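To keep things clear, I will list the structure first and then write my remarks on it.
Omission of a single protein chain aside, the complex is shown with its protein chains in their original locations.
Then we have chain A:
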Amino acid sequence: MNEHQQTLFEFMGQQADKLAVQTLQHIGLTFISLFIAALIGLPLGIFITRKVKLSGPVLGVAGILQTIPSIALLGFMIPVLGIGAKPAIVALLLYALLPIIRNTYTGITGVDAAVKEAAVAMGMNKWQVLFKVELPLAMPVILAGIRTATVINVGVATLASYIAAGGLGEFIFGGISLNNTNMILAGAIPAALLAIIFDFLLSRVQKLNFKKIKKTTYAMPVLLVLLSSFYFIPSAYGGRLTAGFTPEFMGRQDGNLGLESKYGLKIHTIVISDAVMYKAAFEKQLDVISGYSTDGRLKAYDLVVLDDDKRIFPPYYAAPIIREESLKKYPGLEKTLNLLSGKINDSVMTDLNYRTDYLHQTPERVAKDFLVANKLFKPSREGSTGIIRIGSKIFGEQYILANMYSMLIKGNTNYDVSTKTGLGGTKICFDALTNDQIDFYPEYTGTGLLAILQASPKTVNEVTKSKDSTYNYVQQEFEKRYQVKWLKPIGFNNAYALMMRKEQAKRLNIKTISNLKRYLNSK
């Protein structure tokens, strides 16, 4: 993929099946929720024209629902409805309610009083007045409400991919996390087109004259049901186990693509955001997920990592990387930093992460407790012969490591420390290092190889065969190119990993990814 710049059309052509599925899902999600919203909103709107005292509270509540940020609303849904289509549809229909209720109410109350009086005086009963007079005359206004709701839903439905409900959001958010513009556009352009097309079509319906509206009123529900059914067509296939992968994992060679090509793993897969994936696995909504091997949630949700026996996930061993200048300037620093080497393995790191992420202990406390328990902690010498600048990326594990190094330096040397934590992603951290803004920070071998050195696929293939060859390669290259030295690895490997619930993996006797594949192929 790196050989030449792929155009958007090439990408869309290549991903045509996925694009078609996602578009259908998107249309389906939009219209199922719209359909249900209309089923609720129309009667409710009519009801409050009869009980005007209730119109204030009902419109007020619908208005409040509208103001809840979409991501938050999806978040609220998960504990109640889990992940997948259900919470997405409920969230979407809540957004669609306000315009439908409000326009039904406005439309019906706006019907000429003389016409209503005439209808009653001619001897129509209340249902005849409603269906023959009020609804037909309010229809243009009601349709305007449905039109607004449709456009809102097409937009909000992109977020459904966060909770594994599919739709064009899979491409959009996958593209954002992979920094792949073509992928973003392949999702965003069809989504925008859908909004424009539906808006246009509904505007035509709205302008039809009264006569024809009678027919379209009957056609509308049929059309809605038809469009809604799109959602179920692609999801009709099933599987024995369900995997939930992040959008990023889906698009990576050292992710789902590798699983398919190297292991031949075929599993029913849904795309889901990292934020809810672990919990969904815990709640048995998903069986296999893509996570990070030292994530605290591994422990919190009782998950187990499957062994990557064919080595498709490059090793991500953590080690401090330091400017060579700083090593010369601060003698004794290297020895101090290497005190941590080999002390933290995967399960220890997972536990430390668990403490900050789930027990909400501060990184300082977790770092100190660990050093004390391993007899590495010494009280600060209050040194002042120089200031070592420590950097860290913006997540828990890095904070813990930065704090440990800070304590080690203060306790073992006469240097003082300034920490610059939260330096965003890899690029910001590494730029700070090469530009002499910080002296060192903890980095991962895989990141060094793929993100910083941007090694060719061939090289990656060669050097990721073992953790040592990866380490050696990045060490050489960093020294050559940036005059930055990789110190000894801390011990843990925070790599991509497939995980399952411990209990299930044990029951099915799955320990490696190959086991998983065999299990899926059996029967």
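In this section, a contact is a pair of C-beta atoms (placed from the backbone, for glycine too) under 8 Å apart; a residue touches a chain by one contact, two chains touch by 3 or more; residues count from 1.
The rule is simple: contacts and distances are computed from a predicted model.
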One chain of this complex is not shown here; going by its UniProt record, which of these names is it: "Putative Se/S carrier protein-like domain-containing protein", "Acetolactate synthase small subunit", "Fe-S cluster assembly protein SufB" or "ABC transporter domain-containing protein"?
"ABC transporter domain-containing protein"
Specify the residue from the set A:I101, A:A119 or A:A243 that touches the hidden chain.
A:A119
Chain A residues touching the omitted chain (full complex):
112, 114-115, 117-125, 128, 133, 136-137, 210-211, 213
